[in-house]
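Left out: one protein chain. Kept in place: all the others.
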Amino acid sequence: MSAALRHVFLASLRRRRLATALSLLAIGLGVTLGLAVQLINSAALEELGRGMRLLAGEADLQVVGPRGGFDDALYPALAQRSEVRVASPVLEIEARLPDHEGETLRILGIDLFRAARVTPLLRMEVETPEGASDERRDQLAPLRPDNLFLSPAAADRLGLAVGDRLEVQVGVRAVALQVAGSVPDADQALAVMDIAGAQQVFERIGVITRIDLRLAPGVSRAVAQQRLNDELPPGVAAMTPAESESEVLGLSRAYRVNLTMLAAIALLTGAFLVFSAQWLSVVRRRSELAFLRALGLDRAALRRGLLVEGGALGLLGGLLGVVVAYLLTALAFRVIGGDLGAGFFRGVSPELHFAPVLTAVYLSLAVLAGLAGAWLPAREAARMIPARALRSGDEAEAYRAAPRWGLVVAILAVAGALCLLPPLGGVPVFGYLAVLLILVGAVLALPGATPRALALLRPGRSTPWRLAKARLTAAPGQVLIAGAGIVASAALAVSMAIMVFSFRGSVDDWLTQLLPADLYVRASDSSASGYLDPDAVSRVAALPGVERVRPVRFETLRLGEARRAVTLIARPVQRSSGLPLVAGMQRPGWVGDGARPAWISEALADRFGLAVGDPLALPLRGEADPFRVAGIWRDYARQQGAVVIELDDYRALTGDLRTNDLGLFLAEGVAPEAVMAAIRDALGERVSEMILPGELRTMILEVFDRTFLVTYLMEAVAVLIGLFGVSTTFAALATSRRKELGILRHLGLRRRQIGALLAREAALTAGVGLAVGLAAGGAIALVLVEVINRQSFHWSMDLRLPIGVLVAFGLSLILLSALAAHLAGRQAMRQDAVVAVREDW
Amino acid sequence: MLSIENLTKRFASSADRPLFEDLSLTVAPGESVAIMGDSGVGKSTLLNCIAGLEPVDGGRIRLGDTELTALDEDAFAQLRRRALGFVFQAFHILPHLTLAQNVALPLWLLEVGEAEADRRARAMLARVGLEGRADDWPRHLSGGELQRVAIARALVHGPALVLCDEPTGNLDPERAAGVLELLFERLRAAGAIAILVTHSRAAAGHADRILRLTEAGLVPDADQALRTR
Partner (left out) sequence: MSRYANDRSLRRLAAAGLVLILGAWLGALPGSGARAGDFAPVLPGRPLVFPADTGAHPAFRTEWWYITGWLIDEAGRERGFQVTFFRSATGVGQDNPSRFAPRQIIMAHAAIADAQTGHLLHAQRSDRALDPLAGAAVGRTRAWIGDWELALADGEYRARIAADEFGLDLALLPPGPPVLNGEAGFSQKTPDPRNASYYYSRPHLAVRGTLRLGEHAHRVTGEAWLDQEWSSEYLPEEAEGWDWIGMNLHDGGSLMAFQMRRPDGSPIWSAGTLRDGDGQVEALAPEQVRFRPRRRWTSPRTGAEYVVEWDLEIAGRSMALVPLMDDQELDSRRSTGVVYWEGATRLFEAGREIGRGYLEMTGYRERPAGL
């Protein structure tokens, strides 16, 4: 069989080069994109995770709380517990560096005596400046509050050497620290200093952000964790390093899953192309295959041979894809960094490694796609009765396709039901399955839809028109073969277009609502060490031209049993504007049942199963303060969830008067530029950042577009390959019908009319395929918006149709198909029609 | 020995109307039988039934000790591979294989090693007068040459039974005569049973026995009976 396999089956791939090349390309594309996304992400994640693991050192548990930290009295209490062998307190600061264009530096304030036993990689090494005598080494340097120790990566990034001074921002002040040495074992960009110094310098006396715990010998981690979590104050949690890691990594998971799914879609397109190509090839080789059967090739061997063709396509395409994926990944690391421009992995510099498992998985997926595409044609070929197929003129058999409405309805019903299921582990698996089923259902609907669609058309007068209609009505299988690719590409392109269009529009609206002020001022990113104190706020508010200001304070809290991190936003709500509510009220009627109002984001509502009116305990000061959900708002910025409360409530409960962002409403006719200049004078240019809402909006939409750029590109390539596939399909169809077309020529049809006939068939096929594809695309878009986005990111959006784009897309698809078929027909008719009829094997 | 007993085949379209009924025929080893008859009387179908390419509706066919009609489709395919050879009117020479590869095809299916298959195919090609053309492509050959390749292919694996369906139907009379002579010379050399379906009396004349398929069944050909007498 092996010789026959090589010369008869595999060799056929070489004979239809274009179709083979396109199938390879589509499968290769799917593998490239899928694997590249995975490689880039897994390298970035691995790097991020490794960094976190290194920093967690030998800690068995890490006690964490709000981002702003928790009472450091917890440290001696925990350190003395019998379960704990060593406790190591950490105060982590993301310090804004006014002299480095607002860049931030991660500073870990540690107790070196403790860290040495838990996180030895944070060892500080005292160094003397170049040229200075070693004898002058200050052994107490690691304890001095104004000394900083830089990891080699940080020293490199900031261009600093031992003895240099580095200014860090505290509020709107700049404080100078001295580089006293290195953190030689840390390979990330970070700095270490004494915890007491960090508390003093950054005005965080009494606060730490983490306690790393090593447990006493024989103490079970699970038991200790449970016991600690029972006793820790609300909002503070003991987590395993793996949990902390997955909490951080989890943020980007939905994004990664979605990119991976797009890659799967490209693979699917590849499978469709393999299907079309194989089906046509089987039709054309019908008598050859029958003859082989007569020679004694059994059905199983025939099926195997045809499947091997598909598998070989998959394998070759897969190999191609793997090679390109690695090249692309290497390039991506060099050019855009490890996050595909989405900003999840800032500051991580991953390296490309060969990933054998991942590579094998994608190779097998590619082979699977090839096999799946070849499956139906192989089954069909094995089914044929050789005696009949040996006679010529039997091709029409292959284009018979019965309408299968029952199956279509059943598949779509299952798809509908799948949409109602919850996600699996945060991944909308069933949503994706529903998308796949809709696609399959749409393709299966083609044979049934074709006669119906054709019946709707006016009876045409011209011969080619009537012939085309008759042909398609009698051989809906032809539509199935040629149209499957169109349906698939149209459905996917349309659904993505609708989804992205809806998403972008919703984000735009959301930004408009969320950014009502004329100008925004801040001292640093809300996660960094800058903030505006009340004095700075009142100075800004008093500037001429400023009518009023709206301060916002950001914090991260841990909520609920699982103590998951959510963002807290404290700002004026009821006396202000701009919460994009989807439920509840911005000004709730109720007052004074002891609970204060809170407005939660959709993600929070989803994750905690909260509805308007539900009570909500927020651990703002180490104890649970009662709130009540007054409304649910749409938030595209924080997948982990966010809660808005009144700034006055926050200040009353915590006594924290700091402001992160300050929105400025200007008096009529005041130019923001003048106010900006005044603010720079008032606060100091180095320690403040300002932005106009218009710029911010543009920036955010740019990020949005960049994030979806990959999507757009993949979509375009998939559609392009789909179209090429359609045109090769028509070319192949025309060739396989040379005899039929030859007869028509004998009957007196002119060459031009044959071309017109084929073009019309193609246009009709494309039209039917497009109609079905549009319907399927709409349905898939609905699933993407209502199920997949909702379940992956927990946000809703308003469905919008990009009518113009869809119309242009549809028209060009039909025209291109007609053109392709026309050209293919001319190619097929170049040979003498008489020869075509007489040739009879 | 090939024996056909009470073979019945009905039309695929109407199960009630038999194409032929209760056909019986016995062919001795090494014997060649030509079957003639009007168009549509079922000659090719009879051949297909013997080859297992079409199911029968009644009766038995035996080749040597094997009851062909008892075989399932895949067992029949295996038997075809081993014991049957075909010569078609339409040649069925695969255009993308060289002549040697076309002839080697039955050997490939029998899992004969590629080198060995090639050697035997070349030897066979030499025996049908195509020595030195083993590496040519079919498109360079005339119809008569193509049918010679088909004869080589039908005999290369030493089949017990060779089925020929209008082997000269696509050839002009001059070429046809040459091909027929070669075919029967090779058939006799191989000692295979041959069933030949043809319209051509000239072709049938090469066979040891001529039968006519009529609505009444298989009857001896009157002309040949006369001639023999």
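Think of it as A and B in the order they're written, each chain with its own count starting at 1.
Methods note: a residue touches a chain if its C-beta (ideal position, glycine included) is under 8 Å from a C-beta of that chain, and two chains touch if they have at least 3 such contacts.
Predicted model, so just to flag it, every value in this text is computed and none were measured.
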Which shown chains does the hidden chain touch? A
Among A:L10, A:L112, A:L657 or A:L823, single out the residue that touches the unshown chain. A:L112
Kindly state which of the options A:L54, A:L143, A:V324 or A:L436 is in contact with the chain not pictured. A:L143
Given the contact definition stated above, which residue among A:R123, A:R286 or A:R558 touches the chain not shown here? A:R123
For subunit A, the residues touching the chain missing from this view: 72-73, 76, 79-80, 89, 111-116, 123-124, 133, 135-145, 194-197, 199-200, 205-206
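Note that only the chains that are shown with their structure count from here on.
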How many angstrom lie between the centres of subunit A and subunit B, each centre taken as the mean Cα position? 64
Subunit A-touching residues of subunit B, taken from the complex the two chains share: 45, 48, 51, 53-54, 73-74, 77-82, 84, 86, 88, 90-94, 96-97, 101, 104-106, 108-109, 111, 114, 117, 170
Mind listing the subunit A positions that touch subunit B in their complex? 1-4, 7-8, 11-12, 15, 287-288, 291-300, 385-387, 390, 392, 840-841
